[in-house]
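Okay, handing you the structure first.
Only one protein chain is missing from this complex, and each of the others stays in its spot.
Moving on to chain A:
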Amino acid sequence: MSSAPHKKALLKVIILGDSGVGKTSLMNQFVDQRFSNQHKVTIGADFIMKDMLVDGRLVTMQIWDTAGQERFQSLGVAFYRGADCCVLAYDVTNSTSFKNLDPWRDEFLIQASPRDPEHFPFVLLGNKVDLAQDRAVSRKKAEAWCQTKTKMPYFEVSAKEAVNIDLAFQTIARAALARESQDTQDFPDFPAQVLLDCGNAKSSSFCSCQ
């Protein structure tokens, strides 16, 4: 019998990648089975929850869709901490977005500073495969990159045509679940709750510690 079969797991997933690769669209397709290229620029990060079944177990996915511009990276730490899986996304018609995967991965590992970074679960999504004629990064190239990153799972997806989205998120959830059940002390630097309230120099005189 598995440990805690009745407890619903809460899995925190973060989506990173260059601006315009379709992070918001991927999330919308997964959550609402809808595609629209009419959504606003993501500023900071958007948050969405979805329940799903993974190997017969009900889990809640808490997905953070982040802003793509490099300027927002310094805010990242607020979002990255406690993640159970990091999804990297690039646009198969945009080679720059592929080249920037390394910096995104590095940035995540630095800011989230998980234990055992080598084995932290990442999943790579190559979006916009519906635009086959504009393809700038081959599947082979992407797969080769994944091989160098402890065999990161890779999916070629299309948020527009709902290609491989469910499959990819099943893998993401499974990876997150495996991580989550492994170690609850994954993020050693995560501040204890009480510190947030009392460590603040500007706290008002009503602070319970005074």
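Assume contacts are C-beta pairs under 8 Å (C-beta built on N, C-alpha and C of every residue); 3 or more make two chains touch, one makes a residue touch a chain; residues count from 1.
Throughout what follows, contacts and distances are computed from a predicted model.
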item	value
Choices "Cytochrome c oxidase subunit 3", "Rab-GAP TBC domain-containing protein", "SUMO1 sentrin specific peptidase 1" or "LAMI_0H04742g1_1" - which one is the UniProt name of the chain not shown	"Rab-GAP TBC domain-containing protein"
Contact partner of the left-out chain, one of A:46, A:84 or A:180	A:46
Contacting the left-out chain in the complete assembly, out of A:67, A:88 or A:146	A:67
Chain not shown, touching residues in chain A	19-20, 36-41, 43-47, 49, 62, 67-69, 71-75, 78-79, 93-96, 136, 193, 196-197, 200, 202-204, 206
